[in-house]
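Left out: one protein chain. Kept in place: all the others.
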Amino acid sequence: VDHETGIATMKFKSPPVNSLSLDFLTEFCISLEKLENDRACRGVVFTSNVPKIFSSGLDITEMYGKSTEHYAEFWRAVQEMWLRVYGSNMVTIAAINGSSPAGGCLVALSCDYRIMVENPKFSIGLNEAQLGIVAPFWFKDTFVNVVGHRVAERSLQLGSLHPAPEAHKIGLVDELVPEENLQERAAAVMAQWLALPDHARQLTKSMMRRAVLDRLVAHREEDIQNFTTFISKESIQKSLRMYMEMLKKKKH
Amino acid sequence: VDHETGIATMKFKSPPVNSLSLDFLTEFCISLEKLENDRACRGVVFTSNVPKIFSSGLDITEMYGKSTEHYAEFWRAVQEMWLRVYGSNMVTIAAINGSSPAGGCLVALSCDYRIMVENPKFSIGLNEAQLGIVAPFWFKDTFVNVVGHRVAERSLQLGSLHPAPEAHKIGLVDELVPEENLQERAAAVMAQWLALPDHARQLTKSMMRRAVLDRLVAHREEDIQNFTTFISKESIQKSLRMYMEMLKKKKH
Partner (left out) sequence: VDHETGIATMKFKSPPVNSLSLDFLTEFCISLEKLENDRACRGVVFTSNVPKIFSSGLDITEMYGKSTEHYAEFWRAVQEMWLRVYGSNMVTIAAINGSSPAGGCLVALSCDYRIMVENPKFSIGLNEAQLGIVAPFWFKDTFVNVVGHRVAERSLQLGSLHPAPEAHKIGLVDELVPEENLQERAAAVMAQWLALPDHARQLTKSMMRRAVLDRLVAHREEDIQNFTTFISKESIQKSLRMYMEMLKKKKH
């Protein structure tokens, strides 16, 4: 937290690809709660400390070959992360300095504003369908609120990863900047949002997002149950194993 | 069905203008059900075998001077067609090689993807208001899911028929191609959609469309009742008669 400006920066640093593991999510939520309760902090910029990747999304190893209890605990942590970011009283800006598939894209979608490095090699999207799995309804709701129903329907069905220029064109990110200008631009946008009175801005944000937040809160246990049942299926475990093997091969 | 690719092509062939008559709808639903149950078939392309027209929409002669029972039977068939196309587990692509007003537009809107011949003489839209009638709520819901609320509100109130370039601009169709490339392009898009695992794609599609589908299912009988009452009105019958006479004069 910069106490002069009231702006915090959270740099994701969980090499090699900033996977959202259970540990990562737990630490993330604790840090965010601290900032939320710190009256000196009015805004937070999320960015990555790992080159070329913002966040690779949910850690697949948390979803493969574990117990039902583990899946439930993991999923609750994913929900918690989203509830906190999407419902944050702070101004939240994603400074996307690398690729951001699946859960990484969700983090960005949950912010108030998204700035992405204009490198077309960096891509972003909810590509769950490519892995044979389905984005949960609240990923979908968040996505629809940003890009609208039609773009979301097509992108989710195709599991599209959109290169930065395309992501900007469909409204998934709000602007593109050269990498060297990213943090400076994030600070400028933050200043613009912080120029508004906090109370009015927070009530307005809540008015826009409450319906979608309430929907998960009302169905949270059911959603955990759905996830654990789905992910425990043999066919899904097989899909995940194949995907992990493909990733390993890619490395070598 | 091409059993090698798993892609079926349904060519509408009900000259002169591919009206959606009761017979046409009945046959259409039977064919679609067969494909739906054929595990070798994963996608279907809808196109027209009649020059210059994709489908002229609901057959007005089914709505004029008939019994209440007939209107009810006809309307149930229209609902059935939409429920099957919009809720299809297959990948559905509209290869729109001609004009497509009203119910013809609905068929296209219910697909996963719309490719239209770039000829500006071909137009598409829900032009019911021009005929003095009102598109039912589920036509409207389907339209809003594709083009958004504002575009739908304006287009429905004006009963607009959008020439192909305009239809593309407002997002009513996804792309335009020269007529000679239409089928080739439909096959390429289909291949892209079929590259995804069926199960994940189907669940995603259902998640996006279920709310709108469920709404008609919940109000189906009421919707039939509304239609038969509305269409039986003297003023509406008069509007339809005038419209048919205008069409006849146009021919001569």
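Should a chain be cited, it is by its letter among A and B, assigned in written order, with residues numbered from 1 in that chain.
Just so we're on the same page, a residue touches a chain if its C-beta (ideal position, glycine included) is under 8 Å from a C-beta of that chain, and two chains touch if they have at least 3 such contacts.
Just so we're clear, the structure is a prediction, and the values are computed from it rather than from any experiment.
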Task = Check each of B:34, B:154 or B:241 against the chain that is not shown and name the one that touches it.
result = B:154
Ask   = Per the definition of touch given earlier, which of A:64, A:137, A:193 or A:243 contacts the omitted chain?
value = A:193
Note = Contact with the hidden chain, among A:59, A:112, A:128 or A:153, goes to A:112
Query = Of the listed residues B:128, B:174 or B:223, which contacts the missing chain in the full complex?
reply = B:128
Remark   = Residues of subunit B touching the missing chain are 128-135, 137, 140, 148-150, 152-154, 156-159, 235, 239
Ask   = In the whole complex, what residues of subunit A lie against the chain that is missing from view?
value = 112-113, 144-148, 171, 174, 192-193, 196-197, 199-201, 203-205, 207-209
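By definition in this document, only the chains that are shown with their structure count from here on.
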Request  = For the Cα fit of subunit A against subunit B, please give the angle of the superposing rotation, nearest 5 degrees.
outcome  = 120
